[in-house]
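== chain A ==
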Amino acid sequence: MYGLAMIKGLMVTLKNLTRKPFTIQYPEERAKQHPRFRGEEFVWYEERCTGCASCAKYCPLGIIKIETSPSGTMIPEGGKYRLEVFDIELQRCMFCGLCVEACPYDALFMGSGFEQGQYSRKNMVITIDQLRNAEKHPSTWYRPQLEGYEGEADSFRRRPTISQGDSRFSYDPRGGPPLGWREVGRESWRWHQHEKAGMRFEQDNEGTDTRGEGPDPSVRKDDEAA
Partner candidate 1 sequence: MALRAVSGEDLAAAVNQEFPGAVVDFDEVSAWVRPTRINAVAGFLKDSPDHDFQFLNSVSAVDYVEYFDLVYHLTSLKQQSSAVFKARIFGRDNLRAPSVYSVWRGADFQEREIWDLMGIHFEGHPNMKRIMLWEGFEGHPLRKDFL
Partner candidate 2 sequence: MTIRTEPMTVNVGPQHPSTHGVFRVRITFDGEDIVEVEPVFGYLHRGTEKLAEERNYVQVVTLTDRLDYTSSMINNQAYCLAVEKLLGVEPPPRAKYLRTLTAELQRIASHLIAVGFFVQELGAFGTPLMYGFRSRERILELFEMLCGARITVSYMRPGGVFADAPRDFWPALNRFLDDFAEEFVEMEQLLLENEILMVRTRGVSPIPPEIAINNSVSGPVLRASGVNWDWRKQEPYDAYDQVEFDVPIGSNWDNYDRFWVRFQEVHQSIRIIKQCIAQIEPGPVRLDLPLVLRPEAGREAYGRVEASKGELAFYLVSDGGISPYRCKIRSPSLINLTVIEHLLVGWKLADMIVSLGSIDINMGEVDR
């Protein structure tokens, strides 16, 4: 009334003048990125992939292209296909993460970066070689095992707490070291041990046999026996 509220408004803006800005200056500072952030580059573990192409089928835009070698050219053990092409057209990707949701073997993860800007559209396609060679910083989107949950049921057992976050479970995809394929699976989950992720059985370039470097098959037997 009589401009008093206008003076009150002036005081509000004056108060904010003395306050620290809430924006951050991007290249120097970065916003805190949460572990579930659906980043641009995909993280793919060839050792876990069976070439089932669930991700390609489930992609709403159909931007994942998978070609496998014909069946019979590979050793039949584990029923795996060898992948020859795994292209993800990032330019059309909307990062919904449904491919990750569809992957039954924890082989595909969302990445955690967001700086894949390119000058040419050609470069916006992630190829299988890039996926193989990239540093692997997987996001925890749809992968609760990375958030420190020990089992499916564990995530439902808690009540919301007022206390501060539990630092034991803080996983920082970007800041931490890259994760290998043995560290990201759900093998430690009790129910998951019975249906192990498809492990890759193949001679690698050095000629050593990587077979059996997954979780020890004997564990499963013991578990079943128990």
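Behind the choice of candidates: all candidates are chains of the complex that A comes from, given by their letters.
In this text, a contact is a pair of C-beta atoms (placed from the backbone, for glycine too) under 8 Å apart; a residue touches a chain by one contact, two chains touch by 3 or more; residues count from 1.
Computed from a prediction, not measured in an experiment: that's the story for all the values here.
When the candidates 1 or 2 are screened for touch with chain A in this complex, the one that qualifies is 2. Contact residues of chain A toward candidate 2 in the complex are 1, 3, 5-6, 8-9, 11-13, 15-16, 22, 31-38, 58, 60, 94-98, 101-102, 110, 139-142, 144, 147-148, 155-166, 169-170.
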